[in-house]
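There's a structure below that I have some questions on.
Note that one protein chain of the assembly has been removed; the remaining protein chains are unaltered in position.
So, chain A:
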Amino acid sequence: MPPAAPLPPPDFDIVSAHPEVGWLRQAAASGDWPSIRQYVASLPPGTDRTFVVKAVGEVAGVEHPLRQLVHAAPDDVLALTLLGTRLVEMGSEIRTAKGAEHVSREQFAAFHEHLRQAEPLLIRATALDPTFDPAWAERLSTAKGLQLGQNEARRRYDRLVAAHPGHFTGQARLLQQLCPKWGGNWDDAHAFAQECLRTAQPGSLNAGLLAELHLERWLDAGRGDKGAAYLRQPHVLAELVHAADCSVAHPAFRRTHGWVTVQGCFAALFALAGDQQRAAWHFRALGNLATSYPWGYLGNPAQSYTKYRDAALARG
C-alpha cells in the first residue's frame, strides 16, 4: 500500500470553524455596529452569545469607537459589554496566558488596571439588563482576574444562569475559577463538572466540561507518565467516555461555538491516556480544526496536535 499523503497541518483559525466570527470582526473593524446589533438580536433565544463579544473584543483598536459609542449612549448594554470585553482582552494580552510565575509585576498591574476599567462598564451592563449573558460571562473573567473570591464568582454565575440555564461559557469560566490554581479545590471543581453533565441537554457541549476538568488534573498531576497514569485510571476513563457520549458523540450534537475546544480536549485526553481508537475518532471529527486550549497545554500547539493525531490515526 503506498504511503498516505501527509495530513494537512492543524488549522487554529476560529473563522474556519465559525465563519460568522470573521464577519463579526470585519463589521467591528469597519464600525458597522447596527449590523452587529441586528445579528445579536437575530440569535435564537437561549444562545450563548459570548462568542459575539469575544469576536469583537479581539479586534485591535476597536476600543476607540466603542468608547465613543458608550459616551454617546451610556445605557447601551451591548456597547458597554463590547467595550468591557475589549478591555479584558487587552489586559489579558498584556498578562499573556503564561503561568503567574512568568508574568512580571508590571504586566500584572496593567492587567488588573484594564480589568478595573472593564468592571464598572460590565456592572452597568448587568444592572441595566441582568439577562444579557455575555456581560455576566465577562464578569466571571474579571472576578477571576481581580481575585474577587470564590463566592463572588459563584454569585455572578448564579445571576447568569438564572436567565440562561446551562450557559456553556459561564460554566467553563466558573469551572476554571473552581480549580485550585484560582483558589478553588478539586472536589468542588469535579462536583461542578459532574453537575454540568447531569443538567446538560443531550448532545450539548456542557458535559464536555468533564474533559476540561480532567485535562486540568492531568496538568496538575505533572503531565508525562504521572499524567498518563492519572488518565488511565478506570474511573477517569469511564467518566471521559460517558461525557463524550453525552456531548460530542451524542446523535443530537450540533457544532455550536466551543465545540472545537471540547472535541479537542477529548482527542487530547484519549491520546494521552493511550486510547488511540477513541482519540482517532475525535481527531477525525475535528478534521484539522484546533484551538490553543487544550493544545497549548501539551507543548507547541501545532506540533502536539500533529504528533498525537498522526499517532492516533496510524493505530486507531
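By our rule, a residue touches a chain if its C-beta (ideal position, glycine included) is under 8 Å from a C-beta of that chain, and two chains touch if they have at least 3 such contacts; residues count from 1.
Everything that follows uses one rule, which is that contacts and distances are computed from a predicted model.
You can't see one chain of this complex, but its UniProt record names it "Predicted Zn-dependent peptidase", from the set "Tyrosinase copper-binding domain-containing protein", "Predicted Zn-dependent peptidase", "N-acetylglucosamine transport system permease protein" or "Amino acid ABC transporter".
Interface note: of A:Arg25, A:Arg67, A:Arg154 or A:His242, the residue touching the hidden chain in the full complex is A:Arg154. Per the touch definition above, the residue from A:Arg124, A:His164 or A:His257 contacting the chain not shown is A:Arg124. Among A:Arg116, A:His242 or A:Arg255, only A:Arg116 touches the chain left out of the display.
If you put the missing chain back, the residues of chain A touching it would be 75, 115-116, 119-120, 123-124, 126-128, 130, 142-143, 146, 148-152, 154-156, 158-159.
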